[in-house]
Structure formats: structure tokens, C-alpha cells
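One protein chain is absent from this view; the other protein chains keep their places.
And now, subunit A:
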Amino acid sequence: MTDSKYFTTTKKGEIFELKAELNSDKKEKKKEAVKKVIASMTVGKDVSALFPDVVNCMQTDNLELKKLVYLYLMNYAKSQPDMAIMAVNTFVKDCEDPNPLIRALAVRTMGCIRVDKITEYLCEPLRKCLKDEDPYVRKTAAVCVAKLHDINAQLVEDQGFLDTLKDLISDSNPMVVANAVAALSEIAESHPNSNLLDLNPQSINKLLTALNECTEWGQIFILDCLANYTPRDDRESQSICERVTPRLSHANSAVVLSAVKVLMKFMEMLPKDLDYYGTLLKKLAPPLVTLLSAEPELQYVALRNINLIVQKRPEILKHEMKVFFVKYNDPIYVKLEKLDIMIRLASQANIAQVLAELKEYATEVDVDFVRKAVRAIGRCAIKVEQSAERCVSTLLDLIQTKVNYVVQEAIVVIKDIFRKYPNKYESVIATLCENLDSLDEPEARAAMIWIVGEYAERIDNADELLESFLEGFHDESTQVQLQLLTAIVKLFLKKPTETQELVQQVLSLATQDSDNPDLRDRGYIYWRLLSTDPVAAKEVVLAEKPLISEETDLIEPTLLEELICHIGTLASVYHKPPSAFVEGSRGVMHKRLPARTGSGEGTECPDVGNAAGGSAPEAAPSIIPSQGDLLGDLLNLDLAPPTTPAVLLPLLGGDIGGSPAMGAGFGAAPAVMPASLNAPVGGGLGDLFDLGGGVGMPMGAYIPPKTVWLPAMKAKGLEISGTFARRAGVIQMELVLTNKAMSVMTDFAIQFNRNSFGLAPAGPLQVLTPLGPNQTIEVSLPLSTVGPVMKMDPLNNLQVAVKNNIDVFYFSCQYPISMLFVEDGKMERQVFLATWKDIPNDNESQFQIQDCHLNSEAASNKLQGSNIFTIAKRTVEGQDMLYMSIKLSNGIWVLAELKVQAGNPNYTVSSGTRRDR
């Protein structure tokens, strides 16, 4: 007899019959009845009416029957909470059963019954079971704490279960340790700030010991937990790596991937010149390759992860190209992933092989795969210059096949090849033109049109070709329409005589007959350009185009770092941070790779070691609320590719008046500073210290001395000098206007050009009385920071226009960045720690301030006057380290570390700002 017989009873009065059987005296009959009940439950029938009868069967010493009843209870307790109470007594009793299997079963099941009333009764048995003599019961109880926490977190904390759970990490039984680690990790995820998983060298040591002894699943829990730890220095990092590497030979792929995660993360901290670093790199390749002989689903997970690893550390797998060759029977998802990795690994050394493979793939059946293969050939051409010629000829071969989607895909990539290698392969244009008619996808049509327009001078019948597209202009997609408009304008600029009619036609189609605003706008722009200044039009439309990059689809570095910390998990499969697909608090935490430390010294600040462990909270995203937008604006305006936006560094430039020290200050961070920022900033940190000032001088922001901004001879007798100050939270522009002319000046007004920080006059220039000859007036103009923004060069440059009854005068001046420091720039200590860690090394710069005779106390006070706040201070070997934060008016935070050595007049400043993601 098999279980399927239980499914077959469909007679009327079935429930009634079951009821009778459940109350039978015979054990066997009871058991059969419960099985029938569970069978009905499985197929979705409502058997909740039998609750009391089933619960009655619970009191039995027959383990099999008991398990069946428990199964029923787990399913129905929630819908019948009042009746579930009936079972509590038996549960409590079972938790004391002499048989450990029953004790564990009871505590496990109780945790699954998510009824508040029951959870209250669970506490006492659970407490006992956590200290049970039998490891099987303890390991079950450990997971039960996590269950209870999920139902009622407060209860778990109040009852002190968390501490008991922490104690279990030192348990003698490896499986208990593993489950305790799993439970704690999960609980810690919902309490990002708690120091629940108190990872320190001692506890890490315990985990590493348990790692050698526990089940494969336990090893995964422990490795995933280890990955959240941040070693104190490179030595500790190395010793953990040494103890984790044996896991790479485990048969379970998840153990291997989790070990890879730990190694990839901790490797960050090892100095690259270390022998061990090289050894480790070599050890990583074979296990990764082995993962590819696992079942296809696991291969897929492995390949998604390898994709990340290859981007982070291409050197690991650079010699392993062959293993990523596609097999005919691979599932499509494996094929596509392999192809991705092949492109990433393609190099001069292996390009011949890769191309031969890609050509093979381009004849396969699956359309997506073929397209990707064709596109890959184009990527290879762009990536490896030596191969470009071969790639182009391969693509031409493929075009000859006349397979529609192959041709289209090939044309799209050839367009990119033209852009990468101008004036090299244009001879193939004729072949491309032959296939014009077969193109039916917008992307391919647009690419072809681009080619025709770009090389109009070499294609005799370019006008005919483009005209043929024009016929169905309104049926085309926007992409094609835009491209067609541009192409015809290009053609017109190259062959103006024959194509005047054509260009007029397209312009009128775009501007008058189209509903699409983008198309209309572009049409109008061309129209005006062409009608007002054809020379300028030529310069604009036929301008040299920027080079296209070699690599595409690269994951943004900060995201990549985060994903590396999630190797093996869903995040690494989706290539998305957990917050993108996990609801609630669990996904919010962002993980980071540890920073490379020097030899144990360096960027440490108090408690960073602890805070940087996995539990380090992501400083709320509101830290740099506007930076992204601002930078976006800045970058859009000057159309440059994104550079590291460490634009704030020069504000800490050296000494008064731009003495040589200032140059040195900038020299320290050349990598991060765009060249445009090299101009000295009027008031640097050095100024803020104000050499002349003694102790006890009044607190207040530094104000640079007035300088002449507009000499009289340039402004028909009006001389303007001035400075900037921050008084009571308001930025003031203090102007001195002197009339050196012979006539009276009236009607003063002022305006600013757009500038980096959006400075704008908050009111009109208050010059009420006319300014007579040789008269001087001092005006102070309050400024706001909500004006339009444009990146200036240098950054703190301000272009001003002053108008009077005589004329309009223009001048530019530079304001000290320090006046942009806002009063609420004191960062939370915790946030500071997290943010400090977050700053990529590249965004950090260091320099010295020379000849400053203040002690750290006085310096701190003085800086506070300028809204530079000291967050923490500590003393190491006679050196005072001050940790400071600054917030700019546009919301960007700058963090700094100031080293002051008693008796040494030179200060060292390291500062950085975080880059927004």
C-alpha cells in the first residue's frame, strides 16, 4: 500500500468518517487517519474542522504519529489560534521527554506555530533546550531563537535569548555553532546597528575551528558570516585566508563560492607585492573552473559570479579562456553567460581562438545567442586592435549569409567599429548598402542611416538611399527618425548643391508634421543653425566625435565592490544590490570591501575596526543628498565623461596668499584633481588658522583681506574691492565701491553668472545715495546658494556683472570655500565612522600645513569658528589626531583627519569626500 490511496477518498461524509477513525483506539487506524487528513490538506481541502480530533492524537509515544500530528498543527494553528492552545501542554511536556529526538521535534514545531499566545509558552522550554545536554536539541533550539525573533523580536531581547545564542558560538559541537551563527547573522541583519555578531579575533578563531568540523551547510553559514568581518590588519587577513583556502576543494559548490567570497574580500587588504598574494590568486582559478563542471543551474550561478570576479580581478582567469567555450548542449542561459565572459577575457593572446569560436556560434539556432555572438565579434574588434581587420572580414562573411537578424546585428556593430577606427574600413560600405532593404529593426536601420550620413561624401547615391528612407518617415521609430534627420543634415553640409530639397523636406517633416518634441526640437535647432550660420553648423554637426570605450556593460565600481561582498548570493546572480529586490530592513545594508591598510596604521580612527564589520551601518543615503544631482548637472553641462568628482579638495589648500606651500598641497593629490582646480583658493585651512591670532582670540570665521577686484581704469572710474565673509550663517559679499571718476554714479545693480555652488545675490545691491566723485561706500550683499549651478574653472570662481548709470562692468573674483561651510556640519560619530570607511582611496588627499603654532585644542576651536567640526580626537604616540567633518552648502560632506605633533609646527591633513553612487 502506498500513500496515494489517501488521496482517493472523495465520498460524501468524508470528514465525518475521518473523525471516527481519528478517535479509534487502534494506533494503526489513527495513524492512517492522520495521513488521510494530511493528504487532504496537501490537495487544498479544508480539514480544519478536525483540529480537536487530530490534537487528541498528539499524546502518544509513537514518534511517527507525533510527527504527523505536528505537521497538521503547523498548517492550521494560525487559522485556529484558540484551539492551538490545546496543544501547548503536550508541547511543553514533549520538551522534557527523555528522547532527545522528541525534545527537538517539539521545540522545532513550536517555533513554527506563529501564534502569539503560543510563543509566550515557548520561552521556558526554549530556554531549557538551549542548554540541553544533547547537541541535537541545542542546534534545533538555536534556530528556534531566530524563528521566535521573527515573530516577536522584543520578546527575544527581553528574555535574554540573544546572549544565550552568543554563548552557543563557543559550543563544543560544530553543528550547534553553525546554527547559532546562522541565527545570529539573520537577527543581526534586522538590527544593523546592534553589535550582535561581536566578531573579534577570538570569536573568529572559534568559527574557523568549527569550520573544519561541521557539515557542508554549516560551513556555508560560517563562511558567509566570516565574510562580514573586517580584519584589523593585513597579517590577520592573511592568516584567515590561509585557513579558508582548503575549503576551495570542497565538493559542495556553495562552500567553494562562499570561500571565494571571503578570499576576494580579504585579499583587498593584502599588499600586492606579498608572495602570498600571488599564491592566493593562483589558487582561486582552478576551483572556479571546476564549478563549470557542475549541474547547469549551478554553472549559471557560478558564471554570473565569475563575471563579477573577472571584472574585479581579470588576472585570475586570464589563461582560462577555453573553459568558457560554449558546448552545443549547454542550456541557453549558460551559453549567454559564457559568451559574456569570453568577451571580457578576450585579449591579443587568445583572440584568434575566440574569433573562430564566435564565428561558429553565429551559425547556431537560438536567435538571442546568435545576435550576442555577432555583437561579440564587434566588441572584439574594438577591444583588440590587432584583430579588428579579421573581425571585420568575419562580419562581412556573416553578412553574406543573408540571414536577416545576423545581417542587422552585424551592421549595428560595424557602425561602432567605424567610430573606433576612422578611415580604415570604409571600403566595406558598399557591401553594407546592398543589404539596405532587408533591415527591419530600428536599431539596425538607425545604424545604417548613421553610416550613410557619416560617409555621405563617399557614397555616390547617398541622397537616393536616404530619400528612400524618408518616404515612410512617419512610420519609423523615433530612433530612426532622429538619425535620419541628422544624416540628411550631414549630407546637406557635405553636398549642399544637390540636396537642398531633401533637407528642406526632412526639416519640415520633423518640425511640422511630428508630434515628438525631441524630434521637433532637433529639427528646429538644425534649421536655425543652417539658416543663420552654415559655417557654425558645419562645425557643430560634423564635429569630431569622442572615441568610444573598449569595454561595455562594465558594472559601476562601487556596485561591483558591493556585489563582490555578496558572491554566491542572489545579489550576485541578479547583479543588483539586495536592496533592489529585498523588502524591508534586510536589504538596506550595503557591504563594502575593506580598505587596504598600511602596516596596521594609517586611516584607523577610533573604533573603526568594530564599526567596519558587516554591521557597520550604511550612513543613511541622505548624507549627500544633492551631490548626485549637482554632479549630474555639472557633468551634463560640460559633456565630459564622468570624472572622479573629488572637486572639493582644493579647499584645504595651504598657506596665506598662495605661498609655495599651497602648490605642494595640491601636488599631493594630483590623481583626483581635475587640472582645472589647480588655482589657489583664497582662504585655505592655513588661513583659517590665522597665524597672527593668539589664544583666546574671539571665535569667528576666517575672513580674507579685501582685494581689488575691478580697477578703476577698466571700469570708467569705478573701483571695486571686496571680500567674502560668513556671518551668522549668511554668506556676505562685502564690497567697497570707490568713484574715481569726475561724475556722479547712480543706479547700481549687480548680477552673478552661474557658478559652481549656485551663489546668487539674495537681494538688490543697496547703494541708495548717488556716489559722488572720490567718494567711497561700503556695501554688504547677502548671498544665497540656491541660484543656478554651473561648474567653474577654477571651482570657486565667480563672475560678476555690476551696472551703474554709465555702463555694465564685468569682473571675476574667487571666494574662499570656507564660507560655504554650514553650521550644521557636525556629523554623527557613528555616521562619521561609516562614511570615513566609505571614502574610496582615490578620493582622498593628503598634504601638510606648515608653520602653524597652535596646539590641537586651539586649532580645533579655531576651526570650529569656520564651521569645521571636530568629531573625535585621539592621541597616538604624542601625535594628536583630530577627525573633522565639514558640510558644504550644497550638502556635500568632507571628512578630514588632522595630525598635530606637539612642538612641530607642521600639520598633516588627510581629507576626502565620498563619491555618490
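Just so it is clear, contacts are C-beta pairs under 8 Å (C-beta built on N, C-alpha and C of every residue); 3 or more make two chains touch, one makes a residue touch a chain; residues count from 1.
Throughout what follows, contacts and distances are computed from a predicted model.
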{"item": "Protein that the absent chain corresponds to, by UniProt name, given \"Cytosolic iron-sulfur assembly component 2B\", \"PITH domain-containing protein\", \"Integrator complex subunit 11\" or \"AP-2 complex subunit mu-1\"", "value": "\"AP-2 complex subunit mu-1\""}
{"item": "Among A:P135, A:P442, A:P770 or A:G787, the residue in touch with the chain that has been omitted", "value": "A:P135"}
{"item": "Contact with the hidden chain (one of A:A20, A:A49, A:I332 or A:A801)", "value": "A:I332"}
{"item": "Touching residue (missing chain; options A:K322, A:H474 or A:K714)", "value": "A:K322"}
{"item": "Contact partner of the left-out chain, one of A:F16, A:F581 or A:Y810", "value": "A:F581"}
{"item": "Touch residues of subunit A, complete complex, unshown partner", "value": "2-4, 7, 35, 38-39, 42, 61-64, 67-68, 71, 98-102, 104, 108, 111-112, 114, 134-137, 139-140, 143-144, 146-147, 150, 173-176, 179, 182, 186, 212-213, 215-217, 220-221, 224, 243, 245-247, 249-254, 256-258, 286-287, 289-290, 293, 295-298, 300-302, 322-323, 325, 327-329, 332-333, 353, 356-357, 360, 363-365, 401-404, 566, 568-574, 578, 581-583, 586-587"}
